[in-house]
Every structure is written in C-alpha cells, then in structure tokens.
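For this depiction, one protein chain was excluded, whereas all remaining protein chains were kept in their positions.
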Amino acid sequence: MKQKTEERKKATIIVISGDFDKLFAAFTIATGAAASNMDVSMFFTFWGLRAIKKNMRTGNSLFGRMMGIIEGGDITKANPSKYGFLGLGRWMFGKMMKNKNVAGLVELRQMAIDLGVKMYSCETSKEVMEIEDKNLIDEVVDTVGVTSMIKHAQKSEFSYFI
Amino acid sequence: MKQKTEERKKATIIVISGDFDKLFAAFTIATGAAASNMDVSMFFTFWGLRAIKKNMRTGNSLFGRMMGIIEGGDITKANPSKYGFLGLGRWMFGKMMKNKNVAGLVELRQMAIDLGVKMYSCETSKEVMEIEDKNLIDEVVDTVGVTSMIKHAQKSEFSYFI
Partner (left out) sequence: MKQKTEERKKATIIVISGDFDKLFAAFTIATGAAASNMDVSMFFTFWGLRAIKKNMRTGNSLFGRMMGIIEGGDITKANPSKYGFLGLGRWMFGKMMKNKNVAGLVELRQMAIDLGVKMYSCETSKEVMEIEDKNLIDEVVDTVGVTSMIKHAQKSEFSYFI
C-alpha cells in the first residue's frame, strides 16, 4: 500500500472503561476502522488500562498495591458492566460467544495490533494507579498526556469516549 | 423538502447502554438532530438492544433464554444507571418527568421514528444474545456490522458512543 499514513483517515478512541462489553465494542470499532484502512489510535485511561495490562501485580505504595489487588488481572478478567457478580456475567458471555464462534477480547485485541491500531497509555492514570511500563503489554506504543490525545482527536473523522 | 438525503448533515449514535437516562439522552440528541434537519442513524448494540426490542421472550439455547429473562422486557423496563434497585429509580424518574410534562422514552422513540431517524441493530450482539428480527420493533431498518456503522460515522458531523 503506497498511501502514506498522513493521508489515511483517522479515528481516535479513548477507553476509560475496563468492562467486558465496553472493551469488546472499543476493539470491534478499532479493528473495523483499521480494516476500512483508517489510521486508528486508542488511548487507555483509568479502568481502561486493564485492556493493555499484563497479568501481573501492580503498585508500589500501600494504596497502589491495594488498587493492584482490587483491579487485579489482565484483559481476560474483564467483567461485563452488568451481572459482573462473582464473574458470572463474564463466564456466561464467554460461553455464549464461544457457542457462536465470536472472537474473544484477547483475539480482538491481537487483531487490532495486527491491523496496526496504535495503543497509548494515559500518563496521569498510570501515575495515580501506579502502573508502570513493565506492567503493560509490549505492543503499547507510548505513554502520553492529554495534549497529545487532543491532537489525534482534532484530526480524526470520528472520536469516541468509551 | 427538496434537499436530498446525501446533502443533509449526518449524525451517528452508537447505543450500547440500556439505562433509562442514557437512552433518554440518546433519543433526545437523535430527535434534536433530526429536528435540526440532520440525517441521523442510531446503532443499537449489547444492552442498547433493549431500546428496540418488543416486549417478548428472547433466546433459544439455555444461555440465550437465561439472558432473555435477566435482560427481559422492552424499553419501558429500562432502569436508570443509578438507583435501579427494585425499579425504584425508574418509578421515581417516571413520576418526576410526568409531573413536569416531559416526554417518556416510548414517546421520544416514536418522535425519533416520525422524524426519520434510522435505527439499526448490531449483527454480533443479536447473534450472541440470541435476539432475532421478530423480537425487534418493525421500525428497525436493518441489521448491520461494524463496517457499515463506520461508514456512517466517517460522514458524520458528530458521532456519540452512549
């Protein structure tokens, strides 16, 4: 493909949610847009950081470690925004999606990576929640602040807050 | 009105939420935009499908029928995102809106339909949650995938994820 990145239409997705259904929607839109030859950037903040975390403990201070425990686990531990109780909703959705041969979150995220979707982590969220680079999957492009995110959004055909 | 659809400004609204307040906002924006002569498309996915469901049981498999029960009912059963407990918030909001002569969800949706807002259901969500065409209100235009949604969003002046 000779077309330069600068000339491709852009899409920006801010992901604040760590819920299964919201992440599923975010990655579906990201892969769909990338497959439509768009230049897609995702910015993960707050609970959304779960989507790009490795499955390891996070945090240094007392509060940071507490946050690391209550928000523990990686993308495979994301519960739906409803019926999250005891992981029931996650288990049920997992079953239903498997029955219909619908790709799970890990596959969707990998598809996004393979299609060139760029993933960024939010500077302030990382700092507050004491999540470090080593806690994030290697495919994360960079850690950025809000100004950088806004530059992407300004040039985008559409931009979502998920 | 002689102006062609292609020339009208477009708006796209993705509705993932089935919450009363979020649906109220979604239909308010949709009707407001349509009344401002915009060409509005709404895409209902996950819990948002509640907004375009008929009041009937859904699902075929064991899980599908379970989902049909716990997510039972149509738009009139939407609870607010807070104080949903025992339908209390829905009842209270209903009362408060009636007292102020504010249109309810069913009326707002009808207004959207009358103003030509186009409603689409999400293919994957329907499949996973085992919701069929016969379960949806007749005004739903089509069932579409993410690529179709993205085409709408690209051409839109604004696009929300609700």
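The letters A and B name the chains in turn, as written, and every chain counts its residues from 1.
The rule is short, and it goes like this: a residue touches a chain if its C-beta (ideal position, glycine included) is under 8 Å from a C-beta of that chain, and two chains touch if they have at least 3 such contacts.
Keep in mind the model is a prediction, meaning the values are calculated, not measured.
Peer 1: Determine which one of B:22, B:90, B:126 or B:152 touches the chain that has been left out.
Peer 2: Of all options in B:22, B:90, B:126 or B:152, contact with the hidden chain holds for B:22.
Peer 1: Residue-wise, where is chain A in contact with the chain that is not depicted?
Peer 2: Given the touch definition above, chain A has residues 12, 14, 16, 45-47, 61, 63-64, 66-67, 70, 124, 127-130, 145-147, 149-151, 153-154, 156, 159-161 touching the missing chain.
Peer 1: In the full complex, which residues of chain B touch the absent chain?
Peer 2: Residues of chain B in touch with the missing chain: 9, 11, 21-22, 24-25, 28-29, 31-33, 35-36, 38, 81-83, 92-93, 95-97, 99-100, 102, 157-158, 160-162.
To be clear about the criterion, only the chains that are shown with their structure count from here on.
Peer 1: Using CA atom averages as chain centres, what separation in Å is found between chain A and chain B?
Peer 2: Their C-alpha centroids are separated by 25 Å.
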